[in-house]
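Pasting a structure here, questions to come.
Of the protein chains in this complex, all but one are displayed in their positions.
All chains are identified by letter, namely A and B, in their written order; residue positions are counted from 1 within each chain.
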Amino acid sequence: MRTDAAVLALLLLLAAAYCAVRALSPFTEALRAGPFLSGGAPAEHALSRFHVRWYAVTMVFLAFDMEMIFMYPWALVVASLGAEAVVEMFAFLGLLLVGVLYAWREGAFRWA
Amino acid sequence: MGVRARLARYAAGLPAPFVVAVPGGARCRVAVEAELRRRGWTPVADPVACDALLVCGEPGDELAAAVDAVWAGVPAPRVRVDLPSRASAREVAAALDGLVPVLADVPAQRAEAARTAAKPWPPPAEHAEHDDESGHGGGGMEMGGPGGVALASRAPDRDGLKLDVLHVPLGPVLAWWPAGLRVAVTLQGDVVQSADVELLPGAVAETFWDVPAGTPRRAAARRRAAARLDALARFLGAAGWPARAAEAARHRDDLLADAFREARVRRFARSVRRSRTLRWMARGVPPSYLAWLDDVETTLAELHEPGEDPAAWRNGERGSCARGGRDAAGCGERGPGFRELGESLVGVELGTARLIVASVDER
Partner (left out) sequence: MSGERTPVWAVVALPAAVGLLAYAVAVFDAVAVEGMRGRAFARPLRRAALLAVRQRRTTLAADRLLLGAGVAVLPAAALLAALVVPVGGVPVVASPVGIVWFNAAEVATWAAAWLVGWGPNAAFSLVGGYRFLAQGLAYELPHMFVLITVAVGAGSLDLTAVAAAQRHLWFAVQMPVAFALYLVSASALAFWGPFAHPLDGALGADLSGADRLLFLGGRCAMLAVAGAAAVPLFLGGGAGPLLPAPVWSLVKTLAVLAALVFAGARVPRLRMDRFLAAAWTVLIPVALLQLLVVAVTR
């Protein structure tokens, strides 16, 4: 089965299923309500700049993610290349782990 | 319409209730929860997902307004049941029996949905008072007209940065929440910057958990243990352990009905106490739950020994704290009362805030 045909077919099936489920409801019009605030009225819009205190974590994640791109082909050839490939990759990973350790010591993983 | 009506009837066979706790309505709430468990109708965690809003007790004016605000946001099919504070088990059963036909009645539900749609959702009465940077505050998110609600303004946080602030009521209508408590919280991100605690009263005062002077010793002990188990159920629910919370509620009902098995209650208390994960998750929170477990165990012990002084359990002397066990470090330390709650909430994350509120020791 060609990949793009399969993906398209799946997405179309999903859309059809959604339309079918919506058709099953006797209530056609959506309820216009306020956001759920456990009994209060909203004082302002919630769509705002959310202060993400763990943004340092995303930097560390990006570093690992870039390294992951190299690990996928590495996984295929490590058996044939032998110990040298293992040592190189783990040296790279070790450096990144030092970064994680540093972030930990600097309190980047503290939530608040 | 045949398929839809049949589907609606099938869905109405298992209502998804939400129980609103009202101050003064503890007797009603306990009866409702027991009846729901007997029928197998598990309550849902948020009112928008429920189709039956069960208000257990008569709320005061402000609390009634909050419940009405939540009710306005519940989509059809829906039914609301207001129960009196001193409802008996029979009244509760009758009220619950009447739920299913109302939910399955599609034409009536459609009429009600049309009536609700005719009243548009009202914008709030107050507009932004602290609108100092109204021109570009909040990042300028325009969603086709703010609809009468201001954009988020900015305020300095403890690092001196000016960040967006949200004013959120951790309001009276929330799952696993003390009855009638409203905490108006200002959030930056998901961390609480300040908290204003308010107790919204009900129409009658709360006397269900009180033990009047002339009560026989055994009944008094059972009621005290049930009160502690009720608080434990709320804590375990807020901690995200629904299986154990349901167990605590079941033991509470058994104790109130004098149909309990002591070995089971002790086993439950032991397993909750031993859970290291729970202790880890509750580390930023005053360990009231350990004190409550202790009270339950003490009270159970007291039920067996005639002639023992009932005052001894109140100081926790007979529990594992007195024995100097492993848990002695967390013992005797009760959570904040409602008055100190505001300060203890500053600087904590929302999930921790809910746990701290659930640890509030009202006595």
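Convention: a residue touches a chain if its C-beta (ideal position, glycine included) is under 8 Å from a C-beta of that chain, and two chains touch if they have at least 3 such contacts.
Being a predicted model, the structure only gives us computed values, none of them experimental.
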Contact footprint on chain A, counting only the chain that is left out: 1-3, 5-7, 9-11, 13-15, 17-18, 21-22, 24-27, 29-37, 42, 45-47, 50, 52, 54, 57-58, 60-61, 64, 68, 71-72, 75-76, 78-79, 83, 86, 89-90, 93, 97, 100-101, 103-104, 109-112
Can you list, in ascending order, the chain B residues touching the missing chain? 4, 7-8, 10-14, 16, 40, 42, 45-46, 48-49, 51, 73, 75-77, 113, 121, 123, 143-147, 149, 166, 168, 187, 189-190, 236, 239-244, 246, 275, 277-278, 280-281, 283-284, 349-352, 354
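Note that in this section only the chains that are shown with their structure count from here on.
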Which of the residues in chain A come into contact with chain B in the complex? 24-27, 29-34, 36-53, 111-112
Please output the residues of chain B touching chain A within their complex, sorted ascending. 1, 3-5, 7-8, 46-48, 65-67, 69-70, 72-73, 75-77, 106, 109-110, 113, 116-117, 120-121, 124-126, 128, 138-139, 141, 143, 146, 149-153, 157, 163-164, 166-174, 177, 182, 184, 188-191, 347-349
